[in-house]
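Before any comments, here is the structure.
What you see is the complex with one protein chain gone and the rest in place.
Per-chain residue numbering starts at 1, and chain names A, B and C are given in the order in which the chains are listed.
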């Protein structure tokens, strides 16, 4: 597994929320943000399509990033930030919105190809429901699958990573878990369609990210990894590793055993915390978990043997002795 | 129990959220909002302090409301909508913010007295934490209690209702449940300090709102009732009664048995749904639950006897026969 | 959709739990249990393999059931009630347990064929984990898939229904949701392998059972339906319809639109409540929900149009007027 870190500009944005619509900080200071990124081992940058603060022209975009030692890594289709998509970008019954979304996705794929990124991120954010008796599940699923198939065929060789999440912004989202996302990938049935494993979304869906990683990887569908943390009951995109220590360490331990050659994205939001400090602390923690997991892998044979023989107590003692001072 | 309904303007606002900061609709259409309110049995209006869209002058404010057949019912201190309060309005270590909040609360209480409302609503929204090792719990609690005591003494006869909520906007909030709020009320130790029972917050805290109602009422601390609904894992202020039918009905059944003479607030947000339709549907549902609970009370003796003799099966059969066609 | 009700003897058993190992009642009174069943519209009986209290001989078993007007409906393989299966029946690394389970499943399938039931129920109860770093996810998944393939091929025409559940008895179970179960069914890749939709498990997995029903049905994988209820944070197999009214009604509304011709199982446990009363109350509630959903279907065109046009408020008003007195 190659350990490539990238990030996006939301890390340096202001977190709009219900009670404080403009967030706790002013808008992104682009220069300061990229200088902070450049001060860390992060080497890739996830553009949005359309890019809000960076050049839309692929060559200019690459050139801008190169100035900070970065390459374009991924493209995220922004079909969730406009109220137009309120009833879903992929599953909506509104024909004009469907059409708009199809164009946006195809243009974004063109942009991604021109940038030469690893894969395109598709997040069905508003595809879901808020109330019982508010959505026709059958029609909704069918439209969504058809929509993804058309996008997948357009994309050709470009990899598409669909990102599951259980809730927020909808009370319940259609692609709510690793399992449901795998079912969807099967329904779409195209080789270039896989998944993004967002560790925080996986926690919010009551999963083990480590197990989710294995499940995606053994189907060759682990296309992207997003790193953040939470208390499992919401998705505030907190600094990776600050809440769920053991499960994040276990996740890293399994991730390191895959052949994953994509990007691990620093995917956090600093709401009240200083944004530059948060980012640097997050990168430092990711590297620390990577280092601890690497150290565990040196004892892989013993750890796996204890697992296969159901001797957890010995594993936790061994692991403690390896990682703690 | 007197069944008085009031509401606030958030019902007609646009729901700012993380992904769609400006929400799914344009700002409040004040005229349309009040005409909608006037078309329902709602008789009271909860002002905010400071009032964003209504007159600050109490007499003008009352006069404005009177035009729509409304009286001022409650005042909500808005010490959560400005980023200044990001670390808490009551518990923060920032002396200037503490001072600002104290002034805001006192001015709001003056406004409330001038309007002649039933009580003032205090919601410690940002008083909490996001990360382990981010907040000094001891200092935080002590500042909050002291702060509330000073406000309570200033308020004199004016009732103050503190509103608990488990999370959002903080990952964990200090006043997170009915129980914790009752403890805080005990710590404050002033007769004019009680609680607001927000049914949705109670669900989000894994409580029975019916039991919360009884607990507050038997301590004479049930000062306000806020009506909305959710899936118990977040607080989207959905239309009352659309998710948790039995528990809301049970809540209404117990509420009707109290001597509560305050206001029951329509406390919803229409994010994607038409705002006027949502409001009217919510009022209609509240009245339906009220009517169903009233009908159950006609069989109160049997229902209570079945409870005290642990015969739930008979209760559910009786209740079904009373409420369903 | 044919509405066929069946049940099992656990409805009349004593609920062993951690603190009261022998449960709140004495063991099953078989005669009383079957007389109670016979007093309701329930027409099928789910045997376990091996049957604990009924004849192992298929002919005698059928004859016994016929005395109470019942037919054998389903067979549940009991590979979870013996401590031998503590590390999983399908995914364990213990070769002797794997072998024992394979024999049990095959014998159970033979029994099922001899009885002429609709399908066999397979629940991977102990296939999961309790601690981070306690289970090798890759080996575990691979063994489970291989195990199911062998069983599926043995079963031939007999339908197998795999039942997902998020937790209990394991802290996290491998087949934890509808989505993951659908992925597993895809991995197994045999026509006779489908799913059991346990409404309570679906709630515990934060799903909409209505949506889960549609998802399984559109893949022709809805083989069994288990009816019970809970507060979404555990699986106490409570009386159907006593907690989640709207979602259960929505589930019934969608179920009635499928071509499902299997059995709907009364799948409850009476822990503290009188067992016979619970059972009868549960059957009565199931029938009430069926009746209410049938009435809603008379307005299907309007309901679906409101869904497809995102007018929830009108739906809730219409539904209220149809179902409440």
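Keep this in mind: a contact is a pair of C-beta atoms (placed from the backbone, for glycine too) under 8 Å apart; a residue touches a chain by one contact, two chains touch by 3 or more.
Just so you know, these numbers come straight off a predicted model, no measurement behind them.
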Of B:27, B:41 or B:179, the one touching the omitted chain in the full complex: B:179
Query: Any idea which of C:243, C:266 or C:284 touches the chain not displayed?
result: C:243
Task: Check each of B:136, B:153 or B:298 against the chain that is not shown and name the one that touches it.
output: B:136
Query: Hey, which of A:153, A:261, A:277 or A:298 is the one touching the hidden chain?
result: A:277
Field: Touching the absent chain when the full complex is considered, from A:243, A:269, A:293 or A:307
entry: A:243
Field: Positions on chain B where the hidden chain makes contact
entry: 87, 93, 129-139, 141-142, 166-167, 172, 174, 176-183, 186, 205-208, 210-211, 214-215, 218, 246-247, 249-250, 253-254, 303-304, 307-310, 312, 315-316, 319
Residue ranges of chain A at the interface with the undisplayed chain: 206, 231-233, 239, 242-247, 272-274, 277-278, 280-281, 284-285, 288, 292, 295, 310-314, 316-317, 320, 322-325
Message: To test your reading of the contact rule: which positions on chain C touch the chain that is missing from view?
response: 15-25, 80-83, 86-87, 125, 130-132, 167-169, 171-172, 230-231, 233-234, 236, 238-239, 242-243, 271-273
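Operating definition for what follows: only the chains that are shown with their structure count from here on.
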Query: Between chain B and chain C, two copies of one chain sequence, what rotation angle (nearest 5 degrees) aligns their Cα atoms?
result: 180
Query: Greatest Cα-centroid separation from chain C: which chain?
result: B
- prompt: Could the interface between the copies chain A and chain C be described as same, meaning over half of its residue numbers are common to both, or is it different?
  reply: same
Message: Please output the residue numbers of chain C that touch at least 2 other chains, ranges allowed.
response: 206, 246-247, 310, 312, 316
